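A single protein chain has been removed from this complex, and every other one stays in its place.
Presenting chain A:
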Amino acid sequence: MQLAETFRSSISALRANMVRTFLTMLGVIIGVFAVLSLVSLVRGVQNYVTDQFSSLGSNLILVAPGRFGFENDPALAFSNNKLSIEDVENIQRDASTYIIGATPNLRLSKTVEYKTKKFLASLVGTNSDFLEITDLEVAYGRPFTKEEELVKSKVMVLGPQVKEELFGNRDPIGEKVKIGDASFEIIGVFTEKGFQSDERVVLPYTTMQSVFNIDNFSGITVKAKDQDSIEKAMTEVEIALLKDLKKDEFSVLSQKDILKSIQSVLGILSMGLGGVAAISLIVGGIGIMNIMLVSVTERIREIGLRKALGATSLNIGIQFLLESVMISVLGGIIGIILGFLAALAAQTFVRAEVPLWAILLAFLFSVFTGVVFGTYPALQASKKDPIEALRYE
């Protein structure tokens, strides 16, 4: 029998049991859908992190307390934080050949209040060099000065989103906002950059230390002169820090290093989630096998008849195998479409995308599922003795 004819027989057999075919297919649909939507979601998160990092500025070198790496307890790094303003000064002085500037970094999440409005902003304490180091620009108003840094002035520059939430269209310059009991004067607003940087509030680190009673820095941000001097700058920064600190009390990382390690974590996450989703595809395959075995028993007389009329065992085997492959392939296609739609929907939040390799892999895997789980029932069908099969009641 020609393949095209076998194909037609298989379609009509599947159509004869629409509901059952669909329910069987559902296992594969859910499996493929889960694989694709999870992969695309993790992709979205990866893109988000990358965008975040590039929005920080370019040619940045970050000094973190403790040793940076997976083998260490990250909490230890912060409890054992020895970074101080002397270290920043050492860097500014010793590494000046290769760097534009260095600033301490303090970070806290605090609710900023203006009259009845509230906004949970991320407070960043820096020195007055921060405009040169980060790529931030002041849209209107002004940044804080070295003097204000020294006298611990309660002034702050708002990210555009914070300004929008608290003041709407009004001019915030000169207005006072409150964080807890402390009152701060708004002296400037940053230009829009997108992402989380718009939710930032920048103030002198000295102010932040005294108001919130914290000593240590979350880190030190250094800006290299250009792309080529990053490597040398990193070495100089390390030498400068060693004057005051031991080797395992700090880490010097380039933006690229951090991004790479985050990407690798997300890569593992993506594979893990994909693996879990693939298990559901296997469950779907078992569903196919189960239904096909039922189908073989149900249609045993049909098998006997076809053999009596001239079908070979191969003809029968192919017919049943084709049915399970069609269930899984059709399920795979539907799952791919649904996964694609889910990725589109997720694009409202993150830049989710369905990579081509994931589509191909999902498709191949569904074909594979149909073949693997369809082979046993097909063999069972093909081995039926026509006499026994025709006698079956």
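Here is the rule we go by: a residue touches a chain if its C-beta (ideal position, glycine included) is under 8 Å from a C-beta of that chain, and two chains touch if they have at least 3 such contacts; residues count from 1.
In this section, contacts and distances are computed from a predicted model.
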Identity of the absent chain, which is to be given by its UniProt protein name, from "PadR family transcriptional regulator, regulatory protein PadR", "2-ketoisovalerate ferredoxin oxidoreductase", "Macrolide ABC transporter ATP-binding protein" or "Succinate dehydrogenase cytochrome b556 subunit":
"Macrolide ABC transporter ATP-binding protein"
Give the residue, chosen from A:124, A:289, A:311 or A:346, that touches the chain omitted from the document.
A:311
Logged for chain A, residues touching the omitted partner chain are 1-2, 5, 9, 12, 16, 301-302, 304-315, 386-387, 390
